[in-house]
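One protein chain omitted, others in place.
So, chain A:
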Amino acid sequence: MRFELTPRTNSPTVMRIFASVAAFITAFLIAGFVIWLMGRSPIAAFDVYVLQPLSDPWSLQELLVKATPMALIAIGLSYCFRANLWNIGAEGQYVIGAVLGGWLALRTHGTDAGAWLLPLMVLLGIIGGALWGLIPAFLKTRFGVNEILTSLMLVYVAQLILDYLVRGPWRDPKGFNFPQSVTFDPSATLHPILEGGRVHYGAVFAGIAVLVTVIVLGRTLFGYRLKLTGDAPRAARFAGFNSKATTLAVFAISGGLAGLAGISEVSGQIGQLQPSISPGYGFTAITVAFLGRLNPIGILVASLVVALTFIGGESAQIMLKLPLDLTQAFQGILLLCVLAADAMVSYRIRFVTRGGGR
């Protein structure tokens, strides 16, 4: 026996919304079952993972802080993925953005630089990420190298560059030999939006990115160019859209936004450079982009949901002694459920018994 997918002629919006809800419930049920197998109470886990973070002001702020880099990166990735180009190296572009922007912060350390410093750091962060993203794009357009492999491999190069810098030339001389840079000056630090709060201006960047992307993808010829390139590449060429230019543009955009996320994180959240500046935001953002169905508003929501699993995962580790890996497992389960629900809305599944043709 095997099964076949046949496209449904129409799938109403109500069905799509219902399918999303069903996907979430299914994901929670599966995760609950896994937790039960591990000998913990699924109900207590649900409380720790979901209810407590959502009812605590500190956690709610933390939610926004964690969602910010993922939303920024995933928005950028949606440009690539819509055009059927696979940038999976956002983690590396994030790191290089942080390195280049952070370089300026370290360079001006102790010089009492003016208000120009932060905007310039942010700009350098964007440029760093964009340039790092353009490497696989250039290799693809010039030599036909598969962008999936090169963008992924460049992640490790970027991480090792950062590692070298913070252990070597950029190490804080007064830092007791810890591999980390000096703490950024206040003038090189992205401030909290509210005095004493945790949410920094990176969240504003994410908001702007979402709004701009809503307009670009929905209303401009460039947005249509990406959609056409992704859906019918030959028709895109027929429309006069140069595919090489498209490739370079979307990698620059997604790299730039990942770089922006990187510099925002180190200057607004971490406050210095250190070997690890991301719990894998660049990779998780791929999940976020697809959970949000490559739609900017959807990505915003998805980044909050995934941020919740991060925070819930941390408290579950402390309170229930559940491993942190479970968080990643849950993110995977959630993505699979959402994709499966999507498939079931768009396709009818038919089981074919033997004799149904080959």
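We adopt the following convention: a residue touches a chain if its C-beta (ideal position, glycine included) is under 8 Å from a C-beta of that chain, and two chains touch if they have at least 3 such contacts; residues count from 1.
FYI, contacts and distances are computed from a predicted model.
One subunit of the complex is not drawn; among "Transmembrane protein YxlG", "Transketolase", "TIGR03546 family protein" or "ABC transporter ATP-binding protein", its UniProt record names it "ABC transporter ATP-binding protein". Between the chain not shown and the residues A:N242, A:Q274, A:N295 or A:Q317, the one that touches is A:N242. Of the options A:I25, A:M153 or A:A232, the residue whose C-beta touches the omitted chain is A:A232. When the missing chain is restored to the complex, the residue among A:F24, A:F138, A:Y201 or A:Y224 that touches it is A:Y224.
Hidden from this view is one chain, which touches chain A at 9, 219-224, 227-228, 231-232, 234-235, 237-240, 242, 355-358.
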